[in-house]
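Left out: one protein chain. Kept in place: all the others.
For chain A:
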Amino acid sequence: MKLVNKIRQYHKWMMLFLGTQFVIWSVTGTYMVVIDLNYIHGNNLIKEHQPNIDSEDVKFTLTDILALYPGATDIELATLAGQTVYHVINGKQQLLLSALTGERLAPFGEKRATEISNYYYSGTSAVKEINLITQNPPYGLNKKFLPAYRIDYDAFSSPSIYISAESGKLVRYRHNFWRIFDWMFRFHLADYNNREHDNWLLFWLTLFSIGACLLGLGLSYFTVLRKAKEA
């Protein structure tokens, strides 16, 4: 049999089994490269405030803190949605203190969580839902950030902003484009049971696909580059 016939036969048969995988790779790959990664990360959802601490707002001193919390190992003076605060780590305890009075500002309620979230959120849409998550973090949020408020906005891409319920810090922001991207990414890697490594399915798929692709290149060579006749 002529070589080109043989190549076409093998290519045809291999693609009967691999064709779907090639479609999956190209569809998911195209989604991932077409949509800008910064947008996927949701960087556009967040306003980049660069707030300045006004020293007038700092009345509670380091000495005051250490007097109350002698075991404090970490202290940070910062602002939180317009308020000057101390973040203090005292043993296993995470504290949020007013820099003015030393009063404990956490835990705080949904109202303050919404204020903080709105401070960071760059959009104008309304809050759809707010939840305090203390266990079983939703997909895309690490357990170490718990407890956290999840503030969902009523916008096209369903943005969610996660605010730590202990420190009030912005910990994560997600939207549907990220959720789709994450799903596409796992689909691209044929990761069907949530294990990124030792993926034998992907190993064999890729190995056979390389063979099928080489055969396809052979066909392109025969049908396009090699002319049948010199005039």
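Methods note: a contact is a pair of C-beta atoms (placed from the backbone, for glycine too) under 8 Å apart; a residue touches a chain by one contact, two chains touch by 3 or more; residues count from 1.
In the analysis below, contacts and distances are computed from a predicted model.
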| item | value |
| --- | --- |
| Name of the absent chain as recorded in UniProt (options "Na+-transporting NADH:ubiquinone oxidoreductase, subunit NqrF", "Chemotaxis protein CheA", "AhpC/TSA family protein" or "C4-dicarboxylate ABC transporter permease") | "Na+-transporting NADH:ubiquinone oxidoreductase, subunit NqrF" |
| Of A:Pro51, A:Gly82, A:Pro107 or A:Pro138, the one touching the omitted chain in the full complex | A:Pro51 |
| Residue in contact with the excluded chain [from A:Met15, A:Leu141 or A:Ile180] | A:Met15 |
| Contact set of chain A toward the excluded chain (per top definition) | 1-2, 4-9, 12-13, 15-16, 19-20, 22-23, 25-27, 29-30, 32-37, 41, 43, 46, 48, 50-53, 55, 58, 61-63, 66, 70-79, 89, 196-197, 199, 202-203, 206-207, 209-210, 213-214, 216-217, 219-220, 222-231 |
